[in-house]
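As you look at this complex, bear in mind that one protein chain is not there, while each of the others sits in place.
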Amino acid sequence: MVTMSDYTGLKPAWCPGCGNFGILRALNKALVEMEIEPHQVLLVSGIGQAGKLPHYTKGNVFNSLHGRPVPPAIGAKIANPELTVIAISGDGDAYGEGGNHFIHAARRNHDITYLVHNNQVYGLTKGQASPTSDFGFVTKTTPRGAANPVNPVAMAIVAGASFVARSFAGDIDHLADLIKQGIAHRGFALIDILQPCVSFNHKNTFQWYRERVHELEQEGDDRSNKRAALERALEWGEGIPIGIIYQDKLPVYEDGLPALKEQPLVRQHVDHGRVEKLLTEFT
Amino acid sequence: MVTMSDYTGLKPAWCPGCGNFGILRALNKALVEMEIEPHQVLLVSGIGQAGKLPHYTKGNVFNSLHGRPVPPAIGAKIANPELTVIAISGDGDAYGEGGNHFIHAARRNHDITYLVHNNQVYGLTKGQASPTSDFGFVTKTTPRGAANPVNPVAMAIVAGASFVARSFAGDIDHLADLIKQGIAHRGFALIDILQPCVSFNHKNTFQWYRERVHELEQEGDDRSNKRAALERALEWGEGIPIGIIYQDKLPVYEDGLPALKEQPLVRQHVDHGRVEKLLTEFT
Amino acid sequence: MRVDFSFMVGGEAGQGVQSVGFLLARMFSRGGYHVFADQDYESRVRGGHNFFRIRISTAEVGAIAEDIDILVALNKETIDLHRPKMAQGGIIVYDGDQTQGVTGDSHLLRVPLERLAEERAGGKLMINTVALGAALSLVNYDLGILEKVLEDRFGKGQVAKQNVAAAQAGYDYVQSEHKGDFHTLESCTPTDRMLLTGNEALSLGAIAAGCKFMAAYPMTPASSIMEYLAAKSEDLDLVMVHAEDEIAAINMAVGAGYAGVRAMTATSGSGLCLMVEGIGLAAITETPVVIVDGQRPGPAVGLPTRTEQADLQFVLHAHHGDFARVVLAPATVEDAFWTTVKAFNWAEKYQLPVIILTDQHLASSYATVDQFDLAKVAIDRGLLYSENDADPQEYMRHRVTKSGISPRAFPGLGEALVITDCDEHDESGHLTEDAELRTAQVRKRLRKFHPLKEEAGTPRGYGPQGAQITLVGWGSTCGAIREAVDILRRDELDVNMLHLNELWPFPTQALVDAIGKTRSTYVIESNATGQLARLIKTETGHDVGGRILKYDGRPFTPAHIVEAVRKEEG
Partner (left out) sequence: MRVDFSFMVGGEAGQGVQSVGFLLARMFSRGGYHVFADQDYESRVRGGHNFFRIRISTAEVGAIAEDIDILVALNKETIDLHRPKMAQGGIIVYDGDQTQGVTGDSHLLRVPLERLAEERAGGKLMINTVALGAALSLVNYDLGILEKVLEDRFGKGQVAKQNVAAAQAGYDYVQSEHKGDFHTLESCTPTDRMLLTGNEALSLGAIAAGCKFMAAYPMTPASSIMEYLAAKSEDLDLVMVHAEDEIAAINMAVGAGYAGVRAMTATSGSGLCLMVEGIGLAAITETPVVIVDGQRPGPAVGLPTRTEQADLQFVLHAHHGDFARVVLAPATVEDAFWTTVKAFNWAEKYQLPVIILTDQHLASSYATVDQFDLAKVAIDRGLLYSENDADPQEYMRHRVTKSGISPRAFPGLGEALVITDCDEHDESGHLTEDAELRTAQVRKRLRKFHPLKEEAGTPRGYGPQGAQITLVGWGSTCGAIREAVDILRRDELDVNMLHLNELWPFPTQALVDAIGKTRSTYVIESNATGQLARLIKTETGHDVGGRILKYDGRPFTPAHIVEAVRKEEG
């Protein structure tokens, strides 16, 4: 049996009170409840406060470049689809530096789960605006206020992700439940997580989010209706919906790869008999 | 008076029958009708068949890297807002290699016009899949068919562009009219142009597009309703709407720059008196 | 007597130049000849001017010749441009009915290609195959194998049949109408030699080495590697991902490499620029990855379909920080196969990024080579962790060892957790800011270079040892330099060649030995500043004054080198 103590990692270097602690706990809870063992998990993170998470739990870890956790996660998943591959980013990592990978991974619908710690600011580099900073948010790089923010969930839906959800670091059970569903889902699963940053975001605080988030009524709601999902996705401000905003069965990239049909690439060996045949095509 | 002959450039190296000829003509027509002279225009293109367009007309030309026309267009626009800045891409250039610039330029709503020659394929590199290739489109890099395509107009709307339109290279008047509106619009104006590639896209031909495109009824239609616009944007397949899909007045990035209030940066000189004051802040 | 004969096919993009050229080359390779062929094309899909040069010989051949014996001109521009290069007695086949304004008589043979195509082979599409037949007829070549060659290309069926008819029409026409000399080329003993391009050989090398994963973004001249692997992905059980950009491509490959699969990417200079950060990721996480850089003239987009060797200093230094890497540059089509096999072995053995520097010229040139002996393809995956050796709880991905190499485990295949980070990390792979741990990891990563340098080979020599003049080259110029040596030796010049296909680790001693002994040394490179010469200076201290450089995007010919050397040597 897998227990929470199997997921005890190094001591976090996050600020006391940071929303990341809740995310860490929720992830561990989800993995424990799904009875997934650390060696079956691959955590691929970028650079930022969020990107440090894998060090604070247990699992295989590929802590990658800023903005780039998604491509190596895809590479590793294709190499070994038996792994539960979870990519982890901050909002700058995912939607700024990594914006292109985000939309194309969603579009091709790769079978990975993507947790984005969205604190609407650059934490690790000390408080610059992020692509999700609220309009007018004043930071050292945006002294006259940030531009129009990106809406990651709407973006993911339009781009083609087949599982798009939002949760809140202050609601561990809700988040853990979504993570479980995201992992269980086949295809690209984005979970955008509202994450208070107590050091650099004094606007979007625990309090601020708590007053706004409301769980989507999941019953009677057709998750797979893209137009309705976009309605939900565009909601932001006085009310912020959390939960699964969109989910559908869409063609999964890895399912279209004949090489993966029989066994993971990592367990395969080259067959020189077959290579020999190729050679004769050139004679 | 500006005439079409003012816009005669080098002889195009495109394939005979290519949709790009129509786009070239429509652009020239729009500029002539707006009485814009070649030296008032800056054409910034990427690499691809589309990216060659500026050489085949007249104007200032910055033919930039593959995927990167938008950032230099922004830099030049901020340096000299008196220029009519038009960025030009192919679909691979804009939505593949340049995807991140596309969404963020839309988000910040820079005041440039963006023409994307969308032939749903990589032309110049000889027929690989592009991010807009139809699902299942077979090419040498996607022998089992392309993945889910990106929807550029929906993407632009969600990202925050304030003018989002689609036109067809086979309808020069329609396209010229949209280009004029795009140039006149303050803010980021995307015109995604359906462009048949006679050499590498034997699916999405002139004929194919002609059977599907229908002009949006612009009367009585609230262009600035984002939800309705997304409905229109998601339409693709048997019917493909062309025209302005979304337009609104949104904060324009350049309007938030105090340095541009009085005159273009390029006409300004450094004032050492003001620098002197800065120095004293360190004493 | 040695046969050495050159064809050229020229015309607009879209006229089928490549197709005729390839079929000619194939006909002669099937017929037992050695063949070398290269392609010259513009960055456009229709129009402009393309040509395909084929040289055939009864001896090995590794470069094109300047003179043309038979020119198949699909348009007038071809005649205008290439007529000055016709060999004595050479013949230009062209469609006199369709081509206006061709003046003079010399070399010209009018063949009504279009009329024959329409009358005898069902349409204009066959014009180029008629020309193929005409060319073969001029050398009285046996058409016996033609049907098979066409079927291999077009499949059994109507298309192949029409092509045979077209070729026969051209053949017959020339046999009956040509009034001048025929240059008879008899078939030699047919062999099972392969005819393939540098990129095809490289792709086969990757597949034979067990590469199972490629991610890339199209870019000339690397796209054809992607396309070959994609085409074979089903039969060979491998995966080729057409990524959204080059950044994604290299990072995907590194991810797959980390997960235990041999992985690669391929691009050209501009794309490589975007991969630089990924090279550092591979370095610090000690992940094997093979990166093919098909060079073309820069900077930036430069000349997109042409050739250059100006990425050498870039790839040697691409990325900040100090770490070990490998840079290999295949010299010939055959070498492209074996070098690629070595690249995958070294990447895993030393757990680092390996860059294969090829170029447009090698990538798209065809050559005949003996079938690769797969029995000689040894796969060495390097030091692997096994649960029998040590407790998985204690596994540390970046353990500091004497050799600098730490055993690799793969995530998910056992209990050992595989932890790594592109931040500086401790032995376990967790991030650290400790000064001593940092220093230890830097040293460990650099230390791997010593066994690597030991394992590196020696440059390829040609000609007598200790000659007075040495021509030094690297990469795709090998064939041209080699032939230049032959020609110069016939001139009684005492010349030899030293050719590098391993650039890093640098074969310092071999260079010192070779250059120390010669009276004059010439470094021959397709770039403007002498990048190998600079590297030689750095590594050996020798300042090689003689430089034969070319940077107009066109490959070296033996004659160009010969002339340059003669000029210097008086």
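Note that the chains take the letters A, B and C in the order they are written out, and that residue 1 is the start of every chain.
Going forward, contacts are C-beta pairs under 8 Å (C-beta built on N, C-alpha and C of every residue); 3 or more make two chains touch, one makes a residue touch a chain.
No experiment lies behind these values; they were computed from the predicted model shown.
Though it is not drawn, the left-out chain touches A, B, C in the full complex. When the missing chain is restored to the complex, the residue among C:97, C:177 or C:322 that touches it is C:322. Although one chain is not drawn, the whole complex shows that of C:272, C:532 or C:548 it is C:272 that touches it. Contact with the chain not shown here comes from a single listed residue; of C:517, C:537 or C:560, that residue is C:537. Here one chain is not drawn; of C:313, C:371 or C:468, the residue touching it is C:313. If you put the missing chain back, the residues of chain B touching it would be 10, 38-40, 42, 44, 47, 52, 54-55, 58-65, 68, 70-80, 82-83, 100-101, 103-104, 257-260, 262, 265-266, 268-272, 274-280, 282-283.
Hidden from this view is one chain, which touches chain C at 42-43, 247, 269-270, 272-274, 276-277, 280-281, 283-285, 295, 297-306, 308, 310-311, 313-314, 316-323, 422-424, 433, 435-436, 438-439, 442-443, 446, 527-529, 531, 534, 537-538, 541, 543, 551-554.
By the touch criterion stated above, the residues of chain A touching the omitted chain are 13-16, 47, 49, 65-67, 96-97, 99, 122-126, 128-129, 131, 140-144, 199-200.
Keep this in mind: only the chains that are shown with their structure count from here on.
Inter-chain centre distance (chain A to chain C, centres taken as mean C-alpha positions): 41 Å. One finds 31 Å separating the Cα centroids of chain A and chain B. Among all residues of chain C, those that touch two or more other chains are 233-234, 244-245. Each of residues 100, 103-104, 258 in chain A touches at least two other chains.
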